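Accompanying notes for the structure given below.
Of the protein chains in this complex, all but one are displayed in their positions.
Entry: chain A
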């Protein structure tokens, strides 16, 4: 007992996925990837582990503290296990696919591993599925990525999908315009992250009224944009505001069922984003379902989005139970084949002497194949 209990224990944040969840995840990933493929996104598959220096280069720098490392006995160099797939796809686009015409549309799905879980995502290993659109600076590119990932969630049956748009460069632009640097900037950033208006007032000095107005502007996209447009922003920030307005307009036209909110001071998880970014939420699900935005990919403008499979699955109603049919031993193979073609899952008996009813129950089959066709089975 004790020994088997010890064997069952997994390290923190890691778990076994059992039936039917494992199959469900695979089928949801498959269906997401097919949707991306139908929109012209070609799938790539980077390795699980690669040299640390290339994994953490550029866009990957933000994942450094989340990356497991091992030494490669062959090259004697440090390798990192991916904590995020975007930097890998970015590397592929900049190197092996560098000569491909732009814009380049790529998709990917795979598992990532992180040193530490977070409050809402204690999992250290989870699945990602995502897209990258590389080589375009257009607002239409931002809108394409946003609309496609949100639509993918809605198509899967996630109820109450909403997207929260953010401008991670806006607050730094305001800080620069008011010469807010050093420790004050750090403390002010922390206060903005918690929307702590009182603390912003205390620390913000001349910038306080503007920063407080930015906090207050967060909310439904229409109202937030109107409030943002009324503010006197530094020129760099004003250009970003224009892009935000355009993307909201495009997304609202393309996908009216998507709830759009705007949060001008949002900064979580946008470490490598250099422009318009977004987070996908579902009503009554605490964790983020996905995240995306603009980044500087190997010297060219790029945007992309990643869905987090653990929270996507949590937001979905769950798999429909399969129709399992018990086929007693000795049944001709072609018969079972015909039922499978109709969508049945067939479970074959192995022992011709066994009672088919007992076996069907044991194997969790609600139906069994009798001499006169399919018979219902009462599961005890």
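Please note the rule applied: contacts are C-beta pairs under 8 Å (C-beta built on N, C-alpha and C of every residue); 3 or more make two chains touch, one makes a residue touch a chain; residues count from 1.
Definition applied: contacts and distances are computed from a predicted model.
Trainee: What does the UniProt entry say the missing chain is called, choosing from "NADH-quinone oxidoreductase subunit K", "Cytochrome c oxidase assembly protein", "ATP phosphoribosyltransferase" or "Histidine kinase"?
Mentor: Of the names offered in "NADH-quinone oxidoreductase subunit K", "Cytochrome c oxidase assembly protein", "ATP phosphoribosyltransferase" or "Histidine kinase", the one UniProt assigns to the missing chain is "ATP phosphoribosyltransferase".
Trainee: Out of A:4, A:76 or A:119, which is the one that touches the chain we can't see?
Mentor: Once the missing chain is taken into account, the touching residue is A:119.
Trainee: One chain isn't shown here. Among A:195, A:323 or A:366, which residue touches it?
Mentor: A:195
Trainee: Out of A:67, A:136 or A:261, which residue would touch the omitted chain in the full complex?
Mentor: Spelled out, the listed residue whose C-beta touches the missing chain is A:261.
Trainee: Considering the whole complex, which of A:64, A:125, A:162 or A:348 touches the chain not shown?
Mentor: That would be A:162, which touches the missing chain.
Trainee: Given that one chain is not shown, which residue among A:19, A:61 or A:286 touches it?
Mentor: Missing-chain contact among the listed residues: A:286.
Trainee: Which chain A residues touch the hidden chain?
Mentor: Within chain A, the residues touching the omitted chain are 118-120, 160, 162, 164, 193-198, 215, 218-220, 259, 261, 263, 268, 279, 281-288.
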